[in-house]
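First the structure, in the form of structure tokens, and then the observations on it.
Left out: one protein chain. Kept in place: all the others.
Showing chain A:
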Amino acid sequence: MAPPEVYYNEEEAKKYSQNSRIIEIQTQMSERAVELLSLPEDQACYLLDVGCGSGLSGDHLSEVGHFWVGVDISTAMLDVALRREVEGDLVLSDMGQGMPFRPGTFDGCVSISALQWLCNADKKTHSPPKRLYRFFSSLYSTLARGARAVFQIYPENSEQLELITAQAMKAGFTGGLVVDYPNSSKAKKFFLCLFAGVSGVLPKGLESEATDRSVSSQAQFTAQRSRFKNMKGKSVKKSKDWIVEKKERRRRQGKGVRADTKYTGRHRRPHF
């Protein structure tokens, strides 16, 4: 497998602006990552997006009202982000070389499908543990006290996971892995949640409704998700609030709309 700056060439980068399936998945994962950040409500924050690529996750950050800086190693991907006119500032940089920002800068950090790239030794001089450590220690420093970093990752195996978490802990982070839909091979998602400076309570992973009955706390977390409004006073797109509002709007326009029931805007398994 080629290193990320080679793999994400112009052709691959194009997919990220045109393939609706990729866009949908990346957006969903960004929403979940922001949820896991547990930022103070109704406050525009200053966030770091590591491996921001074409800006799909950044767009969600802007949608919700935050300001962000994105770093990525691929010029082709950043070019797509520029064409898409993302609101965040972009920086061309290799995460394994450390984050080039002053201490205490960011209120939080998200990273979607990027961290596993650090585990490959692309050059003879690369030592994955060293690069991971340089990344995590500089990230720890550049986060404000009490800030979180949430990484959506696709770990190849448990060794890779251990390598990542070991370097994160060495750098001073606490936290752990949140697994959503652990029983579905298709829907399963991993989010590494790290806390800088304060020990936090690790959020619960999402469960498929069909399999888990004892779920009062799980359901609570899910309900919280759809109630989240963004800073512009609008409901987050596709959330239950947004769906209910849209149906109302269409009723006012005199269009035929199904009645609201307890199933309206209910969270469905991703295969829908």
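One rule holds in what follows: a residue touches a chain if its C-beta (ideal position, glycine included) is under 8 Å from a C-beta of that chain, and two chains touch if they have at least 3 such contacts; residues count from 1.
Going forward, contacts and distances are computed from a predicted model.
Undergrad: What is the protein name, per UniProt, of the chain that does not appear here: "Dimethylargininase", "Multifunctional methyltransferase subunit TRM112-like protein", "Amidohydrolase-related domain-containing protein" or "Large ribosomal subunit protein bL21m"?
TA: "Multifunctional methyltransferase subunit TRM112-like protein"
Undergrad: Give the residue, chosen from A:E31, A:D94, A:D180 or A:E207, that touches the chain omitted from the document.
TA: A:D94
Undergrad: Using the document's definition of touch, tell me which of A:I73, A:V110, A:L132 or A:L206 contacts the absent chain.
TA: The missing chain is touched by A:I73.
Undergrad: Which residue, A:V6, A:L82, A:A121 or A:V198, contacts the hidden chain when the whole complex is considered?
TA: From the options A:V6, A:L82, A:A121 or A:V198, the contact with the absent chain belongs to A:L82.
Undergrad: Among A:T105, A:N120, A:S184 or A:S208, single out the residue that touches the unshown chain.
TA: Only one of A:T105, A:N120, A:S184 or A:S208 touches the chain omitted from view, namely A:T105.
Undergrad: Which chain A residues would touch the chain omitted from the figure, given the whole complex?
TA: 43-44, 46, 67, 69, 71, 73, 78-79, 82, 89-94, 97-102, 104-105, 123, 125, 138, 231
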